[in-house]
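For this view, one protein chain was removed and the others were kept in their places.
Going in written order, the chains are labelled A, B, C and D, and every chain counts its residues from 1.
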Amino acid sequence: MVPWVYEFHWTAFHVTFLLIFFTVFVTVAATIIIALRRTQQDEQQHRMESIQWHSDFEDLAPAMKVCRHELNGDVQHRVCDNEFDCRSCTLHPVFSARKKKGSLLQYEVYGFSMPPYRLYHRGHTWVQQEDDGTFKVGIDDFGSRIIGRPHSIELPPIGSHLSVNGRGILVRRSDSTIRLLSPIDGEVIGHGNSEKGWYLKVRADNPERATTHLLKAEEVPNWILREMERLQFSFATSGVGATLADGGELVPDFHKHFPKADWDSVLGQMFLEA
Amino acid sequence: MDTTVEKKYKFGMVINLDKCNGCGACAVACAIENNVPPAVQKMNKRNGLTWLTISTVSNNEQYPQSETVFVPMFCQQCEKETPCMTVCPQNAVDVDPTTGIVGQVPQRCLGCRYCMTACPYHARYFNWWDPEWTDGMKQQLNPDVAPRMRGVVEKCNFCHSRLHSAKDKAATLGNREINPADYIPACVESCPNKAITFGDLNDTTAPITSLASNSNSFRFLSRLGTEPKVYYHSKKHWVRAMAEKAQTRSRQADGIAEEEFHG
Amino acid sequence: MDKLLIPRGLQRTTFEKFLLWIIPWLALLAVGAYAIYLCLAEGLFHTNMDNRFAFGIWIFLDLTVIALGAGAFFTGFLLYILRRKELKAVINSAVVIGLICYSGAVLVLMVDVGQPLRAWFTFWHPNTHSMLTEVTFCLTCYLIVLLIEYVPIVLKNRQLRQIPKFLVFEFELHKLMPVFAGIGTFLSFFHQGSLGGLFGVLRGRPFAFREELGIWPSTFFLFVISAAAAGPSFVMLTTTLVEKITRKRLVKDEVYRFLGKVSGCMLIIYVLLKSIDTLIWINSTSPGNGFPAFEFYATQSFGTWILFTEIVVLGLIPALVLLSSRLRQNKRYLFGAGFLVCSGIMLNRFVMTIQTLALPTLPFDNFLTYAPSWEEVAAFAFVIAYGVILYSLTFRYSVIFPQERELGQTNGELSMREFAQSRSVFKQPKFVTRLIDTFSSTK
Amino acid sequence: MKPYLVLIAGILFGAIIGWFAFPAILYHSSDQPLHFSHNTHTGESGGMACTDCHTTNETGRFQGIPSVIKCAECHASPIGESVSEKQLVEHYITPNVEIPWLVYSRQPDNAYFPHAAHVTLGKMKCEDCHGPHGSSDTLRIHYTNRISGYSRDVWGANISGFSSNRWEGMKMDKCVRCHGDNNRRDGCVSCHK
Partner (left out) sequence: MLKSITRRDLLKFTGGSIIGLMFSPLPWKLLDDSAIWTQNWSLTPKLAHGPITSVFTHCTLCPAGCAMKALCVSGMPFSLTGVPFHPLTHGSLCVRGLAGHHMAYHPLRIVHPHTFSGKSEESSMSAISLKRALDAIAGHMKSTTGTIAILDRQPNRAISELYRSFLQQTERGLYLTSPSREESTLDAIKEMVKPSPGPLGYDFENTSLIISFGAPLLDGWGTPGRMNAIRNSQRAKIVQIDCRYSRTALQSDQWIAIAPGTERLVALSIASVLEEEHFIAQRIRQSITNIRQFSSMIGQFSPEKTAARTGIQPSVLRMLTRELASVNSAIVLSGADPGGGPFDIETERTIAAINLLLGSVGKNGGIVSRKNIPGYQSEFTPIHWSNIPDHSIDTLIVDGADSGYAIPWRLIEQKLTNTSSMVVSLSPVLDQISVHSDYLLPSPAHLESLQDQVANIDAKTATFSLSIPLLKKNENTIDPVDVLRELSARLNVVLEIPTEEELLKNKVAQIHSGQRGILFTYSDGSSTSIRELSSADDLWTALTTGAIWIDDEIHQLPPRSVTMALSAEQPKDSKEEPLQMIASGWRGAVCASQISPILSKVFQETELRHVNGIVSINPETASQLGVTNDSPMTLSTKNGSAAVNVKIDTTVRPGIVDAAIGPNLNGTETPAHPVGNTLLNLCDVTNDGTWRITPAQILKV
C-alpha cells in the first residue's frame, strides 16, 4: 500500500497500480470536497432559493413549462428553458418586439377574476404597481380558489428580501404546506391580509425591470385555460377526475368540494413545487 | 552483520507408484505432523483436509484384469508461473526463493479460495469447519506447526517445520547448509515401502536427481509449464499412459526441463 | 406521513398495498439473513462448496450480477461523457440497479470468503499481479462512486429536498457527475475486465485459460464488452418490468430503442471477438496446454451445444435483432432480444465459472457436479430481496424516472379528451378540444 | 476567537485520550509468579552467562526459559536467605512443578524465530533483542494487550511504536527491515510455521 509497509515492491507494475488507485481515490475525494465547498459558497452567496427553484423547474413536465409567447400566440410551440425568468431570456425581447394584435381586456377569464391591471406570475401570484412605485403582491383568483380557506398564511418578515421564483408566501392547508413563489425581487415593506386582498408590499430592487417576466393581460386567458387543463389533469391523476365533469359554476373553494382529491399533489403541481 | 548469500535449494520428490500400496501412512503422518485436524462427520473426499491425498486410479479393465494404482497427490511446488501464488490478492502465498517451496500463510489468508481454483492439482484445502480435536489431542499437537483456523486455505509445504529444525541444528554447529538427513518430510519418513524419495533437485549427486530424470519418471500436467517439483515414477506402462493422457505432446517441454536439470 | 414522502405528481399505490408488496420480500430477506448468519458464524460448511468446487454458485451469480449492473457505468458514460441526453430517462434507474448489483455482489462475496474480517488486508498488502486485487480495489472504489451517484437520487426526496443544504449539495454534485461517470467508466473497465481475467489467467484450468494480450488475458476485454452489451439490455428489461408491475409508463419508447441499439452494437462486437477468441483457444491455447479443446465438451450435458448457444443463439441472433431498426420497433422483439442478451451473458459467466470448476484437470479425475445448499441460495435470495426492497423504496419515495410525470399526464390525455367532448365546466368545449389537439400534436 | 479555542480544546482532548488514556486501558498488567533477579545470577556474584540457563538442545532448538530442574541444580535447597528463593524451593523445586513464568518476548504460535541462526550465524547478542534484561534486578510487570493477547514487548513499551532503544519492539516490520538490510532472501514460511 505504502512504501514503508513491507511487501511494497518498487516495481513499475506495483507502483503504477497503486498510483492509479490513489489517483482515483484522490479524484473522488476532491470532487466531493469541491461539491461541498460549492454548496457552502452557494449558501453564503444566497443562491439557495434560485437553486431550489432551478430544481423544481427541472422537475416540471414539459407541458408545464409552456413559454408565455406560446400563450399569446407569438410562437406555435415553445418550452421555456429559462426557468420562467424572461428578464434574462434572450428570445423574450425578440418575441416581445413583434407586433401584436390587440386583444380584449377581460376582467373575468373563464369565470376567474383576473383584472388586466395586474401582472401575473406563473405561480398564481399577482403584482400591482402602486402610485408610490412600490408593488403589492397577492394570490390570484385561480390560486385562491384551489387553496380555498387556508389554515394559516405565513408571510416573510418585513425587511426581508424576496427574489423572483424564490419562496414568497407559505400557505398551510390541512396536511399540506405550499410555498408560493415570489413574483418579484425586492424588500418586503408591508404586510396585508385576505381582507385587504393583498398580502405583501414590496419595494422593488429595480422598478424598471421588475415586471418584465410577469404575464400580461393578453396572455392570461390562454394561461388560465392551460391551468384549468392542468388542474383537470391533476384531478384526473388524483382519481377524482369524473367529479369535475359535473360542470356548473366555479366554486370559491375547490378544496372543500373535492375533499377526496389528493390536494397535496394538486397544490404542488399547480404551484410548481415538486 | 552477516550477508553471505544463501544456498539455493530446489527441494523435490519422486514417488514410486509401483511401491505405493495405498496404506495411507503418509496422509496420517502428514496430518499428525502438520496439526491437520481429524474429520468431522460430514467431511468427505471433497471437503476434507488432507494436505496429502491419495487417489485410487484404476486401469478400467474388467475383473480379474483390473488393476489399481494409488497416486499420492499434494502440493507439487510449482517452480514457474506458480498458479496459486500469482492469484492470491494479499500475498498469503509465495515461493521461497531459497528453497523453491511454495509457502502459505493462513493468518494472512482471507479464505477467498482463488488459489484453490487456480491449482490444477487440487492440492489446496479449505477449512470449511472449525478444526476439532478432543481436549487431550489438543495437547498432542506438534509445537512446531501453528494450527489453522476455519475459513482459510492450507496445503503441503514439504513439512517446512522440519526444514526449520534442520536449519536450527545446522546453525548450532555454525553451518549454513543443512544436513540432508535432517530434513525428511513426514510422509517420506513414514512410508513403510520407502516409495518416496526426497531431496534437493539442484544437488546432482542426490539420488533424487537421477530418479527424477529416469525415463519412467514423469510429472502430472507438465505441459501447463508450471514446472512442478514432484515427480512420479512407474514401470507400469498403463500408469504412465494414464498420467500422460493429457500431455501426449508434452515431450518437448519435458525435455527442456530435464536439460535444465542436468545443466 | 408516508404520503408526504412520495414525490408530488407521481401516482403511488397506497401504503397498505406497498406493505403487502414489501412483506414477502422482507420475509425472504430474513431467511437470507439467517443463512448468512449461519455461514458467517459457523463456517462455510453450510454451503455445498468443497475443495474441488471451491467457488460455488456465488461466483457465477456475482459475475452475472456485476455484468448486468454494468448498465450503471455504461449509461453514465453515454450520458455524461458522450452526451446522449435521451438516457437521462433511465440514468437514475441504472444507478440504483448498479448500486444494488454491486453492493449485493460485495455482500455475497463477504459471506463467501472464509475470513471476511481480513479482507481489507488486500489493500494493505496487495499482490498487484492478482486479478482479484484489481477486482477488490476497483469494486470498492466503484461502490463508493455508485453510492455518491445514488446520493442525489435520495436527496431529491420530497422531504429531504426541503432542507436547502441537501438540495444545493445535490445540485452541485450533479454538476460534477461527469467526473464520477468518468471514474466509474474507468473503474468499470478495469473490474469488469479483471473479473474476466479472474478465470482467464488460470493457467491450471486450461478450459478457462486464455493467452494474454498485453498484461491481461483476452477474457478481460471480452468481459468488458459483454458487460457493456448486457448492461443496457438489463436496464431496459428492469425498466419494462417496473412498468409492468406498477402498470405505468415510465420511459419513452425511443429510450428503449436507443438502449437496444447500444446493446446490439456492443453485442455484435463482442460476438465477433468471442468467436475469434474461441477459435484461437480451440486451435492453439488449449492444445498447447495438453488439452484438446473438444475433450472439455465430452460430458454429455455440457457438450458443444453450450458453445453454440452462447455465441449464436444468445449472441449473434439478439445482436442482429437489436441492430435492425425495423425489428427494434416491435417491443416484443426488442425485449425478447434484450432477454436473450442477458441470458447469453449469464451463460457465458456460468461457463467461465461453474463449467471450469466442474471439468477435471488431472488425468484420473472426473467431471464434478455440485448442487448449492439452501444457505447458498438463500444468501443470494437475500441480495435479490434487498435489491427489490431498495428499488421499491427508491421508486416510491424518489424520482427514478424523470419522464414519469410527463408520461403519466399523457396517459390521462384520453380521458381528458373524452371528458372534453362530453359535458364540461368549460364554456367553450370546442376551443378546449382544439387546444388539446395542439397540445398532443406537439408530442 | 472562541470557536477557535473550542476546536483546539477538542484536539488537545483527543490527543490526551490517544496518547495517555488509551495505552493505560489497552494493556492488562500482571506480576510474575516469583521474584527473580537476573543480575544476581549474571552479575559479579553469580558470574553466569545467559546461555548457561537459556540453553539449546542437541537438535539446535532453543529451550527458552529453563525448567525447574535447571534451577534445582543449584537451588535443591535454599542457598541464600531470600524469601523468593525459599518460595522457589518450597512451591516449585521440591514438588517439581514448573514455574508459570510470563514470557515478555513470547511471539504468536505462527512465528518461528531460530535463536541459533541469529546468535551463532548472525553473531547477534542477547542484548540486541532483549535489552538489558539479563542484568535486571527485578522482573518487570508483564503487560498483555487486551485485544491481541500479545505481550507488550512485541509492540514495544512506547505506544508510538518508535523508540531509541534498538531492542524495543519485535514486530514483523522489524524482522523484515533487518533481513532486508542484510540482503536475506526469505519466503513467508522461512519465519512462519
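The rule is short, and it goes like this: a contact is a pair of C-beta atoms (placed from the backbone, for glycine too) under 8 Å apart; a residue touches a chain by one contact, two chains touch by 3 or more.
The model shown is predicted, which means the values in this text are computed figures rather than measured ones.
Visitor: Over the full complex, note down every shown chain the hidden chain is touching.
Guide: B, C, D
Visitor: I'm checking contacts with the chain that's been left out. Which of B:91, B:104, B:117 or B:190 qualifies?
Guide: Answer from the full complex: B:190 touches the omitted chain.
Visitor: Which of D:135, D:148 or D:165 touches the chain that is not shown?
Guide: D:148
Visitor: Taking the entire complex into account, which one of B:70, B:183 or B:198 touches the absent chain?
Guide: Checking the options B:70, B:183 or B:198, the one contacting the hidden chain is B:70.
Visitor: For chain C, enumerate the residues touching the unshown chain of the complex.
Guide: 115, 117-118, 121
Visitor: Could you pull out which residues of chain D are in touch with the chain that's been left out?
Guide: Here the touching residues of chain D are 3, 6-19, 22-23, 26, 57, 59, 61, 63-64, 67, 98, 103, 108-109, 145, 147-150, 155, 159-161.
Visitor: Which chain B residues touch the hidden chain?
Guide: 19, 21-25, 27-33, 36, 38-41, 43-45, 48-50, 53-56, 58, 60-64, 66-68, 70, 107-108, 130-131, 133-143, 146-151, 189-190, 192-194
Everything below uses one rule, namely that only the chains that are shown with their structure count from here on.
Visitor: In angstrom, rounded to a whole number, how far apart do the mean CA points of chain B and chain C lie?
Guide: 43
Visitor: Between chain B and chain D, what's the gap in Å when you average each chain's C-alpha atoms?
Guide: The mean C-alpha positions of chain B and chain D differ by 37 Å.
Visitor: Can you pull out the residues of chain B that are in contact with at least two other chains?
Guide: Answer for chain B, listing residues that touch two or more other chains: 91, 108.
Visitor: Which residue numbers or ranges of chain D touch two or more of the other chains?
Guide: Nothing qualifies.
Visitor: Which positions of chain C touch chain B when the two form their complex?
Guide: The contact residues of chain C facing chain B are 43-45, 47, 49-55, 113-116, 118-119, 121-122, 124-127, 129-133, 136, 198-199, 201-206, 287-291, 356-357, 361-365, 368.
Visitor: So in the complex, which bits of chain B are touching chain D?
Guide: Per the stated touch rule, the residues are 1-3, 5-6, 91-99, 101, 103-108, 144-147, 157, 160-161, 164-165, 167-174, 176.
Visitor: If you look only at chain B, which of its residues touch chain C in the complex?
Guide: 42, 44, 46-48, 55, 57, 71, 73, 81, 83, 86-91, 108-114, 116-122, 124-130, 149-153, 220-226, 242-250
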